[in-house]
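A single protein chain has been omitted; all remaining protein chains appear in their positions.
First chain written, first letter: the chains are A and B, and each begins at residue 1.
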Amino acid sequence: MSYELVAGLETHIELSTKTKIFCQCTTEFGGEPNTHCCPICIGMPGTLPKLNKKVVEYAVKAGIALNCKIRNISKMDRKNYVYPDLPKAYQISQFDKPICYGGYIKLSSGKNININRIHIEEDAGKLVHERGNTYIDYNRGGVPLIEIVTEPDFSSIDEVLEYLEKLRLVMKYIGVSDVKMQEGSLRCDVNISVRKKGEEKLGTRTEIKNMNSLSFIAKAMEYEFERHVDILESGGEIEQETRRYDSELNITESMRGKEDAEDYRYFKEPDLVDIIVSEEEIKKLKSELPQLPDEKLHVFINEYSLPEDDAELLIKYKKIAEYFEEASKGIKNKKIVSNYILGQIFRRMPTDSEKEECSISIPPEYLNELISLIENKKINSSMASNALEKMLDSGKPVREFISEKDMQGIDENTLREICLRALSENKEAVESYLGGKEKAFSSLIGYIMKETKGKADPQKAADILKEIIKA
Amino acid sequence: MSKIKYIQKLLKAKEVSCVELTKNYLNNIEKQNKALNAYVNVTGGEAIKTAKKVDEKIAAGEELMPLEGIPMSLKDNISTKDIETTCCSKMLKGYYPIYDATVWEILKNQNSVLLGKTNMDEFAMGSSCETSIFGTTLNPHNTDYVAGGSSGGAAASVAGNMAAFGLGSDTGGSIRQPASFCGIVGFKPTYGTVSRYGVVAYASSLDQVGPITDSVEDAAIVYDCLSLYDPKDSTSIGSKTGTCDKLHNSIKGLKIGIADEYFEGINEDIISSIEEAIKVYQDAGAEIVNFEIPKLKAFLPVYFIIACAEASSNLGRFDGIRYGYKTDSYNDVNDMICKNRSEGFGKEVQKRILLGTYALSSGYYDAYYKKAQNLRYSIIQDFKNIFKSCDVIITPSVPVTAFKKGEALTDPIATYMMDICTVPANIAGLPAISVPCGFDKNKMPIGMQIIGNSFEDYKVFNAAYQYEKQTKKSDEISPYPEVKI
Partner (left out) sequence: MITKEEVLKIAKLAKLSVNNDEIDMLIEDMSKIIEYADAINTVTEDEDNEVEFYNINNSANAFNEDIVIDSYDRDEILKNREGGEKGYFVIRKRHRG
């Protein structure tokens, strides 16, 4: 009896606006408890919300980048429930007219994960448990969120992980969120069900919450899938419920039962007015979007002929991709540029965050200059590598380290002389090579490079050597 | 003559200092408030401080702003920074706002002299102040009767000569009904012309703050000062035009709409009073236009459902965690919240929260809340049509005159029915004023309501002013606390 997994995702993303969604308190992370608050975001009597324009712009940008349709007229609604972290006892959200709907993310397999909706809402405060006491800090209360809900289109855990990677990348590219799972600016709930392979009807689903890393999501889904299968195999029924993932025990446990299902009594928020986004406004926001990762990848692979893996590594960090593009302007063989970035330069940025920051000590123009010299055969690759190290150490351009004279390289006659000398001084190597050992040849090249202090063009030297040997 | 203008005339002429004036009002409050119970909090110290500031300005020969130096009262649901704001509920007893309501900020900036906070039905839910934790407010005309509600304290403070003007709030008639009961003027503005920021919400899409005054001109002066666009209130638009400069417009040819439905089941004395008023208008050259409003009976349920639904949500925030009443002992957080709310809120408030929750709940939302909103929309369209053929509408303010203490609480439906004349203006967001137009056989005041089209508040004031002019001697001002020179 083979079972297949069906899943859908609800992802909450904190928008990186400077101020909260309904008041002008800062959204800065950290800060002493309750120091980023005002009467509005702690729900004092008589206060009224007012919508942050940037939140709408960011939400629309996210929708455009995820291929959604944008609703020209939308509204906010109240979602009523009581919980200490919700100061007004209602969350202002969007119920039936979300600002974006009907989008998708295309996976590398070509399959589309369809996005049902994206809506705007406010975050709640944070409960703090300390030595049996429960406290609350409302700094996070009112921070703007978008919620992205997919259709139950996932059929494997890998697809979920790929979707999340792609989603995060797109959000970073368009600059609406820093989407850091560990910091809580990206939170994911998974709805999962199982059914017999080939069956069309969906099984009863359960919702899993509280997974704050990709690996936890994978583990939780694995556990839950098995749990569903075990229950069904033993003739039982899945109870529709919300479950919490426990990362220490690697299990999911029930959070609330059916009888506690909340009735949110949604109704249109009377303290706010409608949100109208015109077609011109949508066009304007679209034009402000940078080239998206998938498109960039396509260009890198198909137009720049970069290998797929290299291209993916470059686009993984928006600033690196842009650095690459700047540095490879006018360069014919852009692979050379990417090699240097992915090799020598990446070695100096071992962590992900350094790569995110693109903390390279030289501007892309300097790298561009260096590579141009290689392309124009003014310098060879070993000279270039050396120079680059010095450039990265000092932040200075190539001409500080390679003079005009150095760039002249070795003229053909001099090179020929040195080649002859190489052959006469390394008779054993010549014998080895003639005897079939290809490796011996490189030691000849090595000798020539040493003699010319790296200035010779190794390819040219090889040609000359072979020519002489043949003769 | 407008009392506000009269007071400013005295102040400018230095016939009385602002401090003396304020002290006179405070003395009157001391004399009368025990019997009337209009004020729940008298802010004497603040008042004198402000009055001193005004006297300094006068001494320096500076111009006075329209409401400068005028002693006034604020309903106790209007947030006043560092001054207790209780909404007359156990839930907010001891609550001190950390910010000012916009309407209070405007008055504060004009150095209006705040005499104190006035009594109201708990969280503005009621028509007689009988649900207030401070007891009911009595009618200055006859203390056997109530002053009305929910802005009963505001009305009694003005009618009882304990304030030159007061601010109240009106969700279903809470300014107009007490003004009518107390024989004074009460005005509910077009929705969106006066900021709601800082006014503790009852029903967000119905609430408006408005003036309660002796005369129409006073209400217009106050309204013109308050009807500014407030960026803090997303529903705020502000007034599109001033009203004071249009009070004297001729009402010849003014089209006044009358509908029979408004007069069904109304007290006889009231009907004849309004009929006399209509004659006054006709004599002045106004035209009477008959219109129909067949859905009128449905307005009350529409109002009640929307009001209770919004209130049930607005009052959710009172959980005792950040402010408000907290119970002594509890088992867990949920128990604590339930106890805070059940002990902090009065019975009427709890009932309306339950009704509102019911109207929004799954399974009932379509039949009640959604249906009410649909009807509301069509009511708004109906009024748009009605105002195509008339400038203003005249109706009684309330089907009855002031009732005796305790009479209201017996039959809930009958109590709610009292709002039948006033709720339409809240449902449709229209400007409406109550002006005194006579007395019943028990010598209790009768009020006439004039309703206008959205953003035509000036037409309402103009019609009201012209009526008042015909029926009141223009230089007569109601009794004023004795000025000691």
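Just so we're on the same page, contacts are C-beta pairs under 8 Å (C-beta built on N, C-alpha and C of every residue); 3 or more make two chains touch, one makes a residue touch a chain.
What you see is a predicted model; the values in this text were computed from it and never measured.
Participant: So which of the visible chains would the left-out chain be touching?
Facilitator: Hidden chain contacts in the full assembly come out as A, B.
Participant: Hey, which of A:H12, A:K97, A:R227 or A:K378 is the one touching the hidden chain?
Facilitator: A:K97
Participant: Have a look at A:E183, A:D263, A:E288 or A:D463 and name the one touching the chain we're not showing.
Facilitator: Going through A:E183, A:D263, A:E288 or A:D463 one by one, A:D263 is the residue touching the chain not shown.
Participant: From the listed residues B:G135, B:G265, B:G285 or B:P412, report the one that touches the chain absent from this view.
Facilitator: Missing-chain contact among the listed residues: B:P412.
Participant: What is the set of chain B residues that contact the non-displayed chain in the whole complex?
Facilitator: Chain B touches the chain not shown through residues 95-96, 98, 191-192, 205, 234-237, 295, 297-298, 300-302, 304-305, 312, 316, 319, 321-324, 332-334, 336-339, 341-342, 345, 350-351, 353-355, 357-359, 361, 367-368, 370-378, 380, 412-413, 416, 428-429, 454.
Participant: If you put the missing chain back, which residues of chain A would it touch?
Facilitator: 17-19, 23-26, 32-39, 42, 50-54, 56, 73, 75, 80, 82, 84, 96-97, 127-128, 131-138, 263, 265, 268, 272-276
The rule we apply is simple: only the chains that are shown with their structure count from here on.
Participant: Averaging only over C-alpha atoms, locate the centres of chain A and chain B and give their separation in whole Å.
Facilitator: Averaging C-alpha atoms per chain gives centres 57 Å apart.
Participant: Would you tell me which residues of chain B are touching chain A in their complex?
Facilitator: 77-79, 85, 87, 92, 95, 97-99, 101, 196-201, 203-205, 231-235, 309-310, 313, 316-319, 321-323, 333, 337, 357, 360-362, 365, 369
Participant: Taking the complex as given, what residues does chain A use to touch chain B?
Facilitator: Spelled out, the residues of chain A in touch with chain B are 39, 42-51, 78, 80, 82, 84, 87-90, 134, 136, 263, 265, 267, 270-273.
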